[in-house]
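Removed: one protein chain of the complex. Kept in place: all other protein chains.
== chain A ==
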Amino acid sequence: MPSNTASSSSAPAGSADSSASRTKSKRPKYSKFTQQELPACKPILTPGWVILTFLVISVIFIPLGVVSLFASQDVVEIVDRYDNDCVPTPARANKVAYIQGVSDKSCNRTLVVPKKMKQPIYVYYQLENFYQNHRRYVKSRSDSQLRSVKDENQIDACKPEDDVNGRPIVPCGLIAWSLFNDTYTLSKNNQPLTVNKRGIAWKSDREHKFGKNVFPKNFQEGNITGGGRLDANKSLSEQEDLIVWMRTAALPTFRKLYGKIESDLEKGDTIHVTLLNNYNTYSFDGKKKLVLSTTSWLGGKNDFLGIAYLTVGGICFFLALVFTIMYLVKPRRLGDPTYLSWNRVPGGGR
């Protein structure tokens, strides 16, 4: 009785409500969606399914691994590190001074072809410890300026290589400024090997990102000269070295395409490389390598994919075996009520 005095005269209202709701139901319209009754598949990871999945993965992955490993094995690759060797012995104590000096930088290298290399053979330069993915470096470019002449003043992102005495640099920014400028001249058995430098950049870059009527201006005319210079009479879309260089690499170790040799090399051929060692990687201990490589349908020489596929396939096969053995050793009947926690622990009802 005391507990009820607080509520005042609500009984009639309540009863009126209930009689009204009898006639006008608030029950929502039935739908399988709102009632959570959509047909559903209820996967249960039974041992059978687990083992089957492992087997399927291994059956698919092992052949793929073999295929990609073969593709990678077909590729012939010659790698030659020259950053150290191309500094004359007396100058090695201070390589930076040497590279910044004006002395003759040419250097001769000899490569022996270990296996027959079918054309096209790609010539790459490989830089290590070069952080082309550094935040300030990556930002330091102006895509609109590269694309069209009228935007040549859009150089805000390019500092410090944005202008020379108020005149905009085209192409501006650190990336272009640090253009790689070692050159390679190859010859086989004293016959010069032509290195075709056309078509080394992605077509999309060439045609859309670098303008056909944008020409280099004021390039490398600032206080500090960075890397290579550009031919002011060639439009940017034709400067494929620049285009390749400006597709910044993901990691501090990277290769970039230098050119391609459009003739076969036989096993045992000796290739003489005359290179101009202009590019300064010595101030940050960067390595420079020259790479000659053929390609397969899967790309260059990289066993990673093949090994990964084979390993994963192998692991899955192994796991399938292990799981089978485990289930045999420690079986559990599917849906055994005795495994329910409240059945396992006596007095679990408390």
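In this section, contacts are C-beta pairs under 8 Å (C-beta built on N, C-alpha and C of every residue); 3 or more make two chains touch, one makes a residue touch a chain; residues count from 1.
The rule is simple: contacts and distances are computed from a predicted model.
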Legend entry - Candidate names "Myotubularin-related protein 9", "Neutral alpha-glucosidase AB", "UDP-arabinopyranose mutase 5" or "Phospholipid-transporting ATPase"; UniProt protein name, chain not shown: "Phospholipid-transporting ATPase"
Inset, instruction - Using the definition of touch stated at the top, determine which of A:Val66, A:Val164 or A:Leu298 touches the missing chain. - result: A:Leu298
Legend entry - Contact partner of the left-out chain, one of A:Ser68, A:Ser178 or A:Gln220: A:Ser68
Inset, instruction - Could you tell me which of A:Lys159, A:Lys197, A:Lys217 or A:Arg255 touches the chain that is not displayed? - result: A:Arg255
Inset, instruction - Can you list, in ascending order, the chain A residues touching the missing chain? - result: 1-15, 35-47, 50, 53, 57, 61, 64, 68, 120, 122, 124, 131-136, 138-139, 141-144, 147, 151, 154, 157, 199-202, 204-205, 208-209, 244, 247-257, 260, 293, 295-302, 304-305, 308-309, 312, 315-316, 319, 323, 326-327, 330, 332, 334-337, 339-342, 346-350
